[in-house]
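The complex appears here without one of its protein chains, the remainder shown in place.
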Amino acid sequence: MDSLDRRAPMGWNSWDCYGPGLTEEQLLANAAVLRDRLAPAGYEYVVCDIQWSEPGAKSKAYRPFAPLCTDGFGRLMPAPGRFPSAKDGAGFRPLADRIHAMGLKFGIHIMRGIPRQAVEKDLPVHGTGLTARSCADPSFICPWNPDMYSLREGAPMRAYYDSVFRLYASWDVDFIKMDDVCVLEGRVDRSGVPGYGAADVEAVAAAIKNCGRPMVLSLSPGPARLENAWHMSRYADMWRLTGDFWDTWEQLLDMFDVTRRWDAFSGEGFPDCDMLPLGVLDVNEPENGGGGRGTRFTPAEQRTMMALWCSFGSPLFVGAELTKSDPAVFDLLTDPLLLDMHRYGARSREVSREGGIITRETGDIRGGKFVCRFNVTDAPAASGGETIPAHGAVVKHEG
Amino acid sequence: MDSLDRRAPMGWNSWDCYGPGLTEEQLLANAAVLRDRLAPAGYEYVVCDIQWSEPGAKSKAYRPFAPLCTDGFGRLMPAPGRFPSAKDGAGFRPLADRIHAMGLKFGIHIMRGIPRQAVEKDLPVHGTGLTARSCADPSFICPWNPDMYSLREGAPMRAYYDSVFRLYASWDVDFIKMDDVCVLEGRVDRSGVPGYGAADVEAVAAAIKNCGRPMVLSLSPGPARLENAWHMSRYADMWRLTGDFWDTWEQLLDMFDVTRRWDAFSGEGFPDCDMLPLGVLDVNEPENGGGGRGTRFTPAEQRTMMALWCSFGSPLFVGAELTKSDPAVFDLLTDPLLLDMHRYGARSREVSREGGIITRETGDIRGGKFVCRFNVTDAPAASGGETIPAHGAVVKHEG
Amino acid sequence: MDSLDRRAPMGWNSWDCYGPGLTEEQLLANAAVLRDRLAPAGYEYVVCDIQWSEPGAKSKAYRPFAPLCTDGFGRLMPAPGRFPSAKDGAGFRPLADRIHAMGLKFGIHIMRGIPRQAVEKDLPVHGTGLTARSCADPSFICPWNPDMYSLREGAPMRAYYDSVFRLYASWDVDFIKMDDVCVLEGRVDRSGVPGYGAADVEAVAAAIKNCGRPMVLSLSPGPARLENAWHMSRYADMWRLTGDFWDTWEQLLDMFDVTRRWDAFSGEGFPDCDMLPLGVLDVNEPENGGGGRGTRFTPAEQRTMMALWCSFGSPLFVGAELTKSDPAVFDLLTDPLLLDMHRYGARSREVSREGGIITRETGDIRGGKFVCRFNVTDAPAASGGETIPAHGAVVKHEG
Partner (left out) sequence: MDSLDRRAPMGWNSWDCYGPGLTEEQLLANAAVLRDRLAPAGYEYVVCDIQWSEPGAKSKAYRPFAPLCTDGFGRLMPAPGRFPSAKDGAGFRPLADRIHAMGLKFGIHIMRGIPRQAVEKDLPVHGTGLTARSCADPSFICPWNPDMYSLREGAPMRAYYDSVFRLYASWDVDFIKMDDVCVLEGRVDRSGVPGYGAADVEAVAAAIKNCGRPMVLSLSPGPARLENAWHMSRYADMWRLTGDFWDTWEQLLDMFDVTRRWDAFSGEGFPDCDMLPLGVLDVNEPENGGGGRGTRFTPAEQRTMMALWCSFGSPLFVGAELTKSDPAVFDLLTDPLLLDMHRYGARSREVSREGGIITRETGDIRGGKFVCRFNVTDAPAASGGETIPAHGAVVKHEG
């Protein structure tokens, strides 16, 4: 479990900077920077987040009932207006090819369920005698995104997910961010714990196995429940511990409590603290006039975040618009000590909270350990013979 | 408040005997018996329950995504295969005319919301510049019936309900059973209490006022919450206190607790104990082979139910298939003492529970009071000098 | 039910001005003012609130394990240092005699349960062969006051309460404020609803009946639950709808929601909005230096409170230190229109909320109705041709 290939996934995700309105051109521009500046340090996944099949998607306000692009089997297809290489039914394969040619890997977002539009049209399910209506469960939906119906557990669910992953495998997808699955209020699933899409996760895990191409399976959004951790670690690779993480100190401070509760699972797959909201963000939100906005985190807070993620062993997915972000972002993301802790760390634990200083220790599988001390007070604080800035961190390798 | 015209509504409802599969022929046959046998005692409403727009509806298992009949404005229309007089867009007007000609009143069932099929087709909303999509809220649905989306609160909701009630007024409808509204798990409404469709109820109450025709507004299903009683009594005429009531002693016994909690509201509109599952029931359920089944209640239990409903002042809606039910059913439903209690009763209260005997008293606005003693034990019991059979009732008028 | 003797109880209670530290001298001084200034308008009860058996009680911070005065049967006795007339085991009888001589009635506070000190000493229970230990339930206590154990349901509970009320009857007590009973988190009682002391209420109601002297039974503290209203209205005279009510606009505003939910019960015994925090308050709290403090309510808010209480038909218990309060307090408390509404009102209901104006109507059993319009906005508002001040009320008699 502590071998090198257990390093948590690293890469870039489009949500924090582009929201639902990402275009192919933007994704490729960011991928190019990732290749040049971050790939040498281990960042490799380029993930296209939600709503890539919605032709008019722009800001984070979804457009209910907007027509989505699907193939004849009800499977969502990239909107060619935003992803020109997907035209003529090519899907994401041409884009994946370009990402692969950069030496990177390609990931996409999916929602739990089957598109309502496929159900309305009662489209056939690829490779089966079933149609969309017979697979859909019309009585349970996602409350925050209007695109999908749930799937009926059992054969219909498996059939639909298999049909979808056959398509994704043909696109050479490497990473799946599966959404609307960690918290399902109001549903009692087979996991025996209310509020988790266990059946969907099992069916998607099986579909990945069946499709013949390895893919990382990432579950969203949190807060995942500890009671379900055994299931997520058995069937998925990473899962979100909180709701969407943004650049506020309150959320960052709360993440110390969250990681403390989850420390024991940091060797069981990869509990996920969410994307790193650094650099330039929210480019597509109207209030930012097209230029985005800078992270609200201070430099000290940014380093604290990066140190906590690396100490805990969280996946590292950059949220920054990379073409517009300044060198300090890249310096932080490639900090050798922090990335060594992320790569060689094992059995990370919070060891104390005292006088506003939170101390975490992470074993180094090469020997010794990493010690992080975080000052969570609003003023500089002395600790271990040095001064830690407000909201800041000191990381050391010891013995 | 205690005047004669405050008698709770009385009539017949199709659900207990025909479920979703009722036909016009069946409704008229039952109405004829109601006219002949029960109307003299005060029963007057003939209510067509759920799924009248679904051409293939039969048993209580709804058929998800089955095409519903609507007009060009997304308003549900009776399925002409089941209601022949509704053909050529006539709607329920011809049937209502026939019911009215019998000296009776006509009621229909509606679901909260707007048909998903109207939204999928984005049909125009009658009398407005809006379309169905702009009125629908795709993020909240009924979990047990797949037909409707919720409406967006405010102008869109009001516009759609107004359009619907203009149609119902043109049909001369007298009674509306509004479903999926008393308990909405997961929704926090403007009522400030989770789990109740306050906005929809207000909009429907306004639509009834706007449409120019008085209609009784009945809310379903329960269990309604006491915290919302003030709102229901302000905007509706009757509302269900429990989930669907069927012919089991456990449910009947529980109704004593329910009515005790709600006694104070029995003068505030009409808290509703649900239909009376007497006589022949469940005609359309496959396991009954087309002939239905008799009520599971013993004669003593039937009388206990009728006495409790009348004591409490609940609406009285017969669930029996009237053409097939035997004379004892009609005798019970027209029992003069019980109906006097129902008609002239005021301020009914449970006064004691002792030794398995529950006693309720109901003031008689003409003078004196009605006293009901119920034996809720499983054996005959002596009380007040007489023997009450197991699960049975004794009702007296005193001084 | 609408007859004159159904007027809700009115009087003075020591809590808001003296907390647990009240003395006999203070009580008598206030009673004298009550007699002179408020009794003609109907105020009659003088109620000594909590901790009268604690010799050193002063502010609202209770003193855990402070020795309480009891008789040899474990019944709490007034602390003679604070209530000199109680010396030599006379109890409250001499004080009650003086109150009665003023033409007023005398009330005391009790806690649910049996004093822990009686249990520790295993004192005999008066009039029985039982001792305190055999009556106590050591596994459930009041979380906010350390004086009592619970009583074991059944014969032990009845025996102890009977012993206590024999004593109170011998003191000529007229009114019992029973505390720690409306909300009992963690206890499931025979009422079938968690969190209410039904068994204790029934036993106290029986003890009052058994003791031969009528006493008003008032239950505290709230928030009482609507599910238990039937029980409280059957066994008690009044019960608190909220936690302790103090002089903040937030609490007053909230009371409109509370009364709206409870309107239907306003003819079923007396749901209680709590004492009126007017005039001089909190005399014994250290931060007020012995002189108390004035109410934080503006004159408009005071009138709004008084109008809401009178409209709803709440008991009216003045919280003011009467010897120090200025004439405006007495004018408000004896406002003829408001007190007529309180006295002759029936079936009070909130009828609308619109544009920041809440309207309530209260029938006048002599004819016509009272209409109250409350401006709950933070600015003056025009309504019905006049201007209502911010947080203010207009009350009219109509028709």
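Letters are used for the chains, namely A, B and C, taken in the order the chains are written, and counting of residues starts over at 1 for each.
Definition applied: a residue touches a chain if its C-beta (ideal position, glycine included) is under 8 Å from a C-beta of that chain, and two chains touch if they have at least 3 such contacts.
Fair warning: this is a prediction, and the values are worked out from it, not measured in the lab.
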Contact list for the unshown chain, restricted to visible chains: A, C
Absent-chain contact - pick from A:Leu22, A:Ala229 or A:Met341: A:Ala229
Residue of C:Pro64, C:Gly103, C:Gly129 or C:Gly367 in touch with the missing chain, whole complex considered: C:Pro64
Residue of C:Asp122, C:Asp254, C:Asp331 or C:Asp378 touching the missing chain in the full complex: C:Asp122
Option touching the unshown chain, where A:His100, A:Arg187, A:Arg347 or A:Lys369 are the choices: A:Arg347
Residues of chain C in contact with the chain not shown: 64-65, 119-120, 122, 133, 136, 138-144, 146, 185-186
Residues of chain A (touch criterion as defined above) contacting the omitted chain: 1, 192, 226-227, 229-230, 233, 257, 260-261, 263-265, 267-268, 347, 350
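The working rule: only the chains that are shown with their structure count from here on.
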Other chains in touch with both chain A and chain B: none
Centroid spacing, where centroids are CA-atom means, of chain A and chain B in whole angstrom: 49
Geometric centre distance via CA averages, chain C-chain A, whole Å: 57
Whole-Å gap between the CA centroids of chain B and chain C: 42
Multi-chain contact residues (two or more partners), chain B: none
